[in-house]
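One protein chain is absent from this view; the other protein chains keep their places.
Let's turn to chain A:
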């Protein structure tokens, strides 16, 4: 009913002559009726107030009542008027929100169809005539008297508002609009993000997860965690880091004297003194992992050397304020004890000398990871070759490394290695008479017998032949993790690579890989391995041969992969969770079984999230029938349904 009279309510229904006459003389039936009702209500309110006072007969109330009686009737009337105004105020505020919504609805309605009869007529007639600009009017919300202007806003009940109230009203309306919009967007964005992370969100989160997320939201209000199980502490630390809530205040929550490890995944907001706190509070620390510890300085390292006597495992990412000499001091002071050392993203310090010191002082090192450190080069590689006890080695150099030196590392330390990751190694150009270089792979084949994780990416010189030789008759148990992405020839003039000997992991190489490791393989990344043929995929994932442990496979930019290939991969890998197919444009309307997430295939995406619930299963069956019809042309494969 109310709110009908907006600023632009110029359209009026048929009025009687009397109404028009009254309106022209600025007399409104509604006004007369309103003032009568107001008088009536006032009397009622007074009576009610009196009764209320009688209910709680405290001394003050009685006093007040007496006083009220003593007061002149005019004063009483004024007081009650004020009370009423306050009351009205409160009601108006509540109504405002509702009315605004109604308004919006009405406006929409108006847009769609013409005025219907109920919209005007009686309701309208009984309302006060709207004051014209220049006339005086009482504001609908605050009851103040003001001069009407053409810009005066209409209130929630159809009256006019004074300028301050009008402004407020506008502000609120805007705020509401704003609040309504991003919620939707955030939800969708989150969903997409989860999908790309491979999270299929069916059902509810665990109560633990919910609590942890809530805690992260209220990070600043927590005084103490108390006795928390270690696993939960780890999760809390991780989510605090993710939400960028790990700061000088919250770090204290995570430092407890009885801990033996401190892992902070995002330490960028921590100050220099916070790092000292770690060693002061947790003197028995054995494992330290700090990522993005930008403010970790020489003084912290000195304190670490002095305090943390039990430290065996150090991981410092982005600690660029630590000088070269300090790194060397660390190794010479603590080297004997160190079992694991990882660092990444160092460019200011940490040069070959530091790595040489590391190799000389840390004979017991079992795990070493050096990635993207700008200043280290050939001498470092040579130094690493002397670390005989290494079990896990991950290297990613930014400088060019001659292949003999890399070869030497494999030959020296290869026999104990369980993890070998060699990424993006740039090597000097090959001599003219050589076209491929498989010595490295041959060395791995001959030296390494304990590998379970193997990453060998972006090598542009090893041939398919090399991979065949590596994985055929290799005296090494089946691997758990294989990543050979981007092993292909990079030559713009000849994008297909040489015809007679494929560069990178090709068809035969891939067959050898799966024959060797298929039984234990959990993770496989063969993205950008362009020379694997369609027939090879069809042969390896034939739906009969099973890969019982394979959970994640990345086939991105293998252009020949199509819907059928992906479907038969689903059938061949019972434990599969995630398939990545960026740039595989032939993957189209594939039906994704429940519990698996398929990333990167634009047309398949819509189905991914639809894979649960019984009703959807029917829909899935329907799709399957379609698929069968389609695939009969493509070789008669049937798409499996799981779960």
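A few points about this structure:
Everything that follows uses one rule, which is that a residue touches a chain if its C-beta (ideal position, glycine included) is under 8 Å from a C-beta of that chain, and two chains touch if they have at least 3 such contacts; residues count from 1.
Following the convention adopted for this analysis, contacts and distances are computed from a predicted model.
Not every chain of the complex appears here, and the one that does not is recorded in UniProt as "Elongin-C", selected from "Elongin-C", "SRP9 domain-containing protein", "Glutamyl-tRNA(Gln) amidotransferase subunit A, mitochondrial" or "Folliculin-interacting protein 2". Note that of A:50, A:132, A:196 or A:210, the residue touching the chain absent from this view is A:210. Contact with the undisplayed chain is limited, among A:191, A:490 or A:535, to A:191.
One of A:150, A:229, A:257 or A:428 touches the chain omitted from the figure, and that residue is A:229.
Against the chain not shown here, chain A presents residues 187, 191, 201-208, 210-215, 217-218, 221-222, 225-229, 231-232, 609, 612-613.
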